[in-house]
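Take this structure first; my questions come after.
All protein chains of the complex are present and in place, except for one that has been dropped.
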Amino acid sequence: MRIYVYGKPQDIVSGFDDYLDPARTAIVSIDMHRGHLDPSPDCPCPAPRARDIVVPIDAFHDRARALGVPIIHVRSVLRRSGVDDIKGISAAWRRTFPLYVGAIPNSDAHAIEGSPWTEFVTRVAPEDMLVETKKRLSAFYPTDLDFLLRNMRVETIVLDGGFTDCCVLNTAFDASNHNYRVIVARDLVRGTDDPLEAAALAMVSLHIGVVVDSADLLAEWETRKASQERAAVR
Amino acid sequence: MRIYVYGKPQDIVSGFDDYLDPARTAIVSIDMHRGHLDPSPDCPCPAPRARDIVVPIDAFHDRARALGVPIIHVRSVLRRSGVDDIKGISAAWRRTFPLYVGAIPNSDAHAIEGSPWTEFVTRVAPEDMLVETKKRLSAFYPTDLDFLLRNMRVETIVLDGGFTDCCVLNTAFDASNHNYRVIVARDLVRGTDDPLEAAALAMVSLHIGVVVDSADLLAEWETRKASQERAAVR
Amino acid sequence: MRIYVYGKPQDIVSGFDDYLDPARTAIVSIDMHRGHLDPSPDCPCPAPRARDIVVPIDAFHDRARALGVPIIHVRSVLRRSGVDDIKGISAAWRRTFPLYVGAIPNSDAHAIEGSPWTEFVTRVAPEDMLVETKKRLSAFYPTDLDFLLRNMRVETIVLDGGFTDCCVLNTAFDASNHNYRVIVARDLVRGTDDPLEAAALAMVSLHIGVVVDSADLLAEWETRKASQERAAVR
Partner (left out) sequence: MRIYVYGKPQDIVSGFDDYLDPARTAIVSIDMHRGHLDPSPDCPCPAPRARDIVVPIDAFHDRARALGVPIIHVRSVLRRSGVDDIKGISAAWRRTFPLYVGAIPNSDAHAIEGSPWTEFVTRVAPEDMLVETKKRLSAFYPTDLDFLLRNMRVETIVLDGGFTDCCVLNTAFDASNHNYRVIVARDLVRGTDDPLEAAALAMVSLHIGVVVDSADLLAEWETRKASQERAAVR
């Protein structure tokens, strides 16, 4: 299995087998919704780089579903009144991100419950699961993701989706702290820009978990599944 | 007030006043203990870059104490039996970090309760507070830090200490998710290397909070405190 | 103010003023949905005693809204696939409660997302808030209730609703641990039977918070609000 350690590929022949059992794994796909991805100028929190990964994520999810790996789609949803954010204690990014990118015209509409901005751009299959109370950066807080993963007896999570250097990285930290094994599919995440994407993946690879190409991961899963099935037949 | 946005200084004249009230602020100093900082070859989880900030952190804390800003020292402590980590579900860094730096000879001794490796290298004053059940990367999990900050009615935390791109960044994410205002003192944190330090500070500055020089922050606090005292005298 | 301590009324003249400020208070109404209250024999988790409090709770909420006290309706919602409960790690009550009441015919339908059993029987006003990821007994886990209350800067919560000796008591414990002041409206909660209702209220009154009649609480709030308004006019 090829993994990326601080950006450099390494072939790992042993020591990470437990990361690769599809039966104990779930995919957590983060914030692939119109609020980040819509091409409209009204997009309330644009993450245009992530538009490139919509099709590859859908393809990855399809192959994962075929292997029986469950998909959990996480999205930020904020109450209409604003009490969770702009009318309560405002999320920090609303104050800090504009210092870098300038004013974000429609940002007050970000993630508002029932608005089109919360619609997923990636495909959600009937058997997929949703986690919909993300209100800040981590997919774990304040949501039922940890509860759900425990109930599913999942031990490894694979992250894809939006803002490598923000929500994806934060979710990777949280998952690792909660003792999940963490895999980040490097070709299926996008961040602020190339350098911060690379840095976030480097941080994951040093401190948190394993960075892979999704195709390599699928190949591993498929090999293992086939071998399990052969063993079961005997 | 000068802050650093993606590495570039900006003079902020308004909009961040609430970050600068010393009466609602605490300093959270992360893992400045011998397990990271000891010069011995047995140091179980060496972070030698952070040795440079021991003296500056002590000086910063002294001036903060004089202003009445409380200091909370956080350290990782693991039960002697290993049940929290190497004999339970092992922390991810034990498996991933050696892929980059090679084997870490004495890493099993890291953070073991009662060992000299948990001793603070920075000065702990009698009025300071300790948070001692950190067992993974974040200062918040599984610890009583959030509980403590709530009880103190703290709203802003200033981070200093070890691994800018790991425990400091993770703690910044957690604090922000829990709606604390986050300040990172860029001269008082150290990470894996220059690029990952810069990247972690950039991530903080874009998504999480405010990156400052500690001297500028102290100057702001001192100005505000003096002005509050003049107002009180009248 | 009259409160009930281990079932006996006491007139409290001082020491609990901070419990009575409507401006820092929210009402948390627990599981007043058809899954507990529907008269049909298919009701998946019947709590028929609580039908008596639907009208009084609606009246209480109306007067609270008029005073500007926000209402948060909490309900259990489980994913359709059963992964959160009967197909995952089953909730304990599913195994223990039938030992006392016998088999519960339609219990697998309890709280299933999108089913009529999750519909509120009490009135939900447009300005009310919903917390909908309760999956076990506490309104706090795994939900965003704590996050929401923090954002609203609420310090006191008033509980009404279902299963005095179960979800209400558990929520009271959690709220108190998280340093919210807790009030339980004794006339607006119902439990398994009279003795367990009385015992749960006694436990609240000794260890957790304040037990009151809702009419007394409303009278206190109205007095205080009027006095605040007079003060504001001057």
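Note that the chains take the letters A, B and C in the order they are written out, and that residue 1 is the start of every chain.
Here, a contact is a pair of C-beta atoms (placed from the backbone, for glycine too) under 8 Å apart; a residue touches a chain by one contact, two chains touch by 3 or more.
What you are looking at is a predicted structure, and each value in this text was computed from that prediction instead of being measured.
Novice: Touching the hidden chain in the complete assembly: which of C:M1, C:C43, C:V154 or C:L169 does that?
Specialist: Once the missing chain is taken into account, the touching residue is C:L169.
Novice: Would you mind spotting which of B:A23, B:I89 or B:A215 touches the chain that isn't drawn?
Specialist: Looking across B:A23, B:I89 or B:A215, the contact with the absent chain belongs to B:I89.
Novice: Taking the full complex into account, what residues of chain A touch the chain not shown?
Specialist: Chain A touches the missing chain through residues 147, 150-151, 178-179.
Novice: Residue by residue, what part of chain C touches the chain that was omitted?
Specialist: 3, 5-6, 10, 12, 15-16, 89, 91-93, 95-97, 99-100, 136-138, 141, 163, 165-166, 169-170, 173-174, 176-179, 181-182, 192, 195-196, 199-200, 202-203, 205-210
Novice: Extract the touching residues of chain B with respect to the undisplayed chain.
Specialist: 79, 81, 83-85, 88-89, 127, 129, 133, 135, 141-144, 146-148, 150-153
In this section, only the chains that are shown with their structure count from here on.
Novice: With chain centres defined as C-alpha means, what is the inter-centre distance between chain B and chain C in Å?
Specialist: 39
Novice: Quick check: what residues of chain A touch more than one other chain, meaning two or more?
Specialist: 89, 141
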